[in-house]
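One structure is given below, represented as structure tokens, and several questions about it will come after.
For this view, one protein chain was removed and the others were kept in their places.
To keep things simple, chains are lettered A and B as they appear, and every chain counts its residues starting from 1.
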Amino acid sequence: MPLGGCSGDFSALDPAGRSAASIASLWWAMLWGSFALFALVLGLFLAAVLIPRFGRGVSQKRWIILGGLVLPVPVLTGLTFYAFAHGEFLLRGAVSETDEVLEVRAVGRMWQWQFSYPSVPGSAVHTDLLHIPAGRTVEIIAESEDVIHSFWVPRLGGKIDAVPGHSNRLRIRADQPGRYGGICSEYCGTGHAGMHFEVQAHRQEDFREILTGGLHHD
Amino acid sequence: MTENQSIHHNPIALHKALDRIWGTKPGWGRLAAVNHNVIGVRFMLTALVFFAIGGVLAMLIRTQLASSQSVFMDAETYGQVFTMHGTIMMFLFAIPFFEGMAIYLLPKLLGTRDLAFPRLGAYGYWCYLFGGMILIGALLAGVAPNSGWFMYTPLSSSVYAPGINSDVWLLGITFVEISALSAAVEIIVTIMKIRAPGMSLDRMPIFAWYMLVVATMMLIGFPPLILGSILLEVERAFDLPFFDPTRGGDPLLWQHLFWLFGHPEVYIIFLPAAGAISTILPVLAGTPLAGYRMIVAAIVSMAFLSFGLWVHHMYTVGIPHVALSFFSAASALVAIPTAIQIFAWLATLAHGRARFSIPMLHIFGFFFVFVIGGLTGVMLAMVPFDWQAHDTHFVVAHLHYVLVGGFIFPMLAMAYYWVPHLTGKQPVQHLSHAAFWMIFIGFNLTFFFMHLTGLRGMPRRVFEYPPEFGWEVLNFVSSMGSFVMAMGFALIALDFILLFKFGRAFRRNPWKAGTLEWAMPTPPPPYNFASIPRIDCRADLLDPDVIGPHLAAGRGYLGIPRDDRMEVLGVNSVTGEPEQLVLLPRQTFLPFWTAVATGSFFLLMLFKFYWATPVALAAVIVCFCLWSRSDASSFDDDAVPIGHGETVPVHIRAESPPSYLAMVLTLVADTTLYISLLFGCLFLWISAPNWPPENLQNPNLWLLILAAATMSLGSIGSRISKKSAHMALVGNGLAFAGHLISTGLLISIAFYSLPSPSGHAATASLFVILCYVALHGVVGSIFAAHALLRALRDHDMSVRALDLKIGGLWHDYSAASGFAAVGFCLLLDSLVHGGGL
Partner (left out) sequence: MRHPLLLLILAFVVWSGTFLLVYATQATGCSLGWHNDEIAFWRSPLRLILIVLVLTSLVAIVGTLAWLRRRHKPAAALQTSSFIGEVKTYVAVAAIFSTAFCFAGVFWLTLCPL
């Protein structure tokens, strides 16, 4: 991929998990499609303005039907229905067979995130640091204590808003152990720009020990 | 009679006579201006001043973001700057600018002398100006709104934004929106009723179709925003918890109300610009517009679809996938009517011979930029992609491609096309090319790479970013591009200044257009046409060079001014055949004073002098009552000659006068607001946490039913009063009493029998609904009192018939709203107590 390779910690174009990867491929497909459509429309515009008699052979009604219906209707139908299926796939956590998901509560407040693991007894609460197992689907339960925030780890998947009074769910997944940047993406006041956090994906074996404080991490 | 004779067919004498009647007086008289030429230009110039302010703020944003960890602005200042940039551009620049353009152009394209309600236009202008000044004042004082242009709660609520900042937005913008609603009513009525004879629906210039659709969208789109603003302001001021999740409110209610307005808004901004392109492009291509009928169908479909996609701004708030799919599909669909228009324009170009000119250059800019914006729009409509791109700089890039492509470039094309009309001078065109290319290149440099910035993870609305995030180079490029663009705009300004100073005069119709605005002298006289044409083919295929002199000589309709009256023709909305003679009100200071009174209400709210607000409201009502004194009744005949041997009645005696339609439209907007309110309250029951409330005592139901029943006395009374002159006293008296009693009952229920509305959103909802109906009772009693007074003074029955008809509409609506309130109470009760059906 020509543009994506060199980007940093936050790039959605440099995916590190299946959710993010499938969205990135959707983006590249749409990008190339858009290039083609843009070149077509602009080409027709320039030709119609600059080349005398260009396009006169086609009746006006035909122009409109071809360009306004025949061209966009199939493209949009295909894209929309693909996106529906894709959305379902992402909701399942970007896996075809739902394996057991790990639930993480992510509570946003001005201006930090707190992560806890309701299903892991004895696990500690971390601030601005989220430990997850690599290769396993994680379900974020996003909640807020004050205003609206939004949980986003660009390299692992989409984002979900933490709306006070609601708890919203989002499935993400890291394929490999590593560190990934996370960032609040709903304006939440003067501290919004600084509301980053870090995601550390660990090998399955290390994960549980880290949660219960057995293993060191930095 | 002798004076008339001398005017006959003498253009100069005719001009003098008409100019004396229609012209705006100098000096203080300018504040009394009602003429659409004056008001339209004022709207556009004021909007351009706001555009400059918004542009300066944009440069501040770009300066701040040019490098990482810039120390130019702190987070609070940055918050105010980006909020005000967005707010100014959307509410104080884009909408008012095209309102001004429509006010200026529509009567000319429709072949008439002014809009249907000149005073309303003037009132709208003053509301816009004063509301805008409140916002700019706050910016200068450092207390500008700071929660983003969509003002999401709870960030904008009194808990997290205790200062005056959010109130400035809510009150200032609502004040400005009065002008949008009044413009909507005025534009629709004008297009439907005040056209040149013979201009049937299928002969209207395409621009009129665009504006008809846009104005209708405004009529439906703005009420949800106004409702949301009222509810949020009420929450901030009086602690009614509509959006507070701890007391049964829901922040998502605000988002729904805002975007229910906010998305159609984008099309409300784009469609007038598209209408201008559909008008200009065929002229430059030297051939009629292709696919007139398909374009009309496309924009009608687009208007509807655009109301079914607001949730695409809310894909990440936790709405279930199936619901997202409705909005995602509608968002994709809306691209089709757009494609139809684009290809209609291409077809026009292909079948014509394009003349190269400055407007054409800007149309090229429009195609290039807008198509990219449309394509990224389709991408964002796809839920999975939006989950990544939402609220990043990708969206910032997309929205500027759409707005600058869909509004700024068409606006510049229009400017170069119509400024000769406005000034009577043709451009010198030394700077125009350079200015275009600087804007075009600067724009793409700024925003093209910003897509990538967003995909690389930069959220919008951040004032700083650490260098190691890797966003610095892209941002630097964007900032440089924006400075180039700013210089381009400066050049444009200079170009127009040169045009005003050194432009060459021209004879008629420099572009060889086929529309009526060129069939008049330029700059246009206040009355536009010395006499009104008859149209016998589509009104963009005419020959202004022939029609112009003909009309100037007074050979059309109404070619002889009489008794200092401002006369236009009202026509059948379908066939365009003349139906009535509409007498317009003369110049008056009333709109100005009414706007001052309205402004004082908003200022008192802003500075929390709530106790004094009733005085301001009373002042507003008194001012509006003064508006209704009209002098049309002095025409006694049923049939007034209008020229060409035809006669029509004066509008107050006509079958369907403009003011009747205006009332219908006002009630449409009002209904939209009420439905949004009722649905909003039901939405809380579905979505908000902490439901059902612990102790929802319903209001005393029998009392409520009694209130609704007395309210319907208004509509019974108004029916009785139409029977005969004797019954008028009885009927109106009944209506008056019914409204007063019912209002009293409603207020007593709201204030005494409900538990405190600040306890839970359910009670707050009931409270607001009761107040809404009570407000209609108050206004209804004013209508009834007015009719009663006139009946006492014993005016001629046929003159009062119009007042009674209009009042009758109001009475019927208030009665219906009363019964709807009863129904709502029952429903809420069964939902809450019935344990959910």
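One rule holds for everything that comes next: contacts are C-beta pairs under 8 Å (C-beta built on N, C-alpha and C of every residue); 3 or more make two chains touch, one makes a residue touch a chain.
Worth saying up front: this structure is predicted, and the values here are computed from it rather than measured.
Touch with the chain that is not drawn comes from one residue among B:573, B:700 or B:753, which is B:573.
Taking the complete complex into account, B:200 is the one of B:200, B:432, B:509 or B:659 that touches the chain left out.
From the set B:238, B:326, B:610 or B:751, the residue in touch with the chain omitted from the display is B:326, counting the whole complex.
Among B:297, B:473 or B:639, only B:297 touches the chain that is left out of the view. Residues touching the missing chain, restricted to chain A, are 77, 80-81, 84, 87-88, 91, 168-169 (touch as defined at the top). The chain not shown here touches chain B at positions 200-202, 293-294, 296-297, 300-301, 304-305, 307-308, 318, 320-323, 325-326, 329-330, 333, 336-337, 573-575, 679, 682-683, 685-687, 836-837.
Here, only the chains that are shown with their structure count from here on.
On the side of chain A, the complex with chain B involves touching residues 3, 7-13, 20, 22-23, 26-27, 30, 34, 37-38, 41-42, 44-45, 48-49, 52, 54-56, 58, 60-61, 63-64, 66-69, 71-73, 76, 79-80, 83-84, 86-88, 90-91, 146-148, 150, 152, 154, 157-161, 163-166, 168-169, 181, 183-193. Chain contact summary for the complex, chain B toward chain A: residues 74-76, 79, 147-148, 152, 154-155, 160, 245-246, 250-252, 290-291, 294, 298, 316-318, 321, 324-325, 328-329, 332-333, 335-336, 339-344, 346-351, 353-354, 356, 360, 364, 367-368, 371-372, 375-376, 378-379, 382-385, 387-392, 452, 455-465, 468-470, 688-690.
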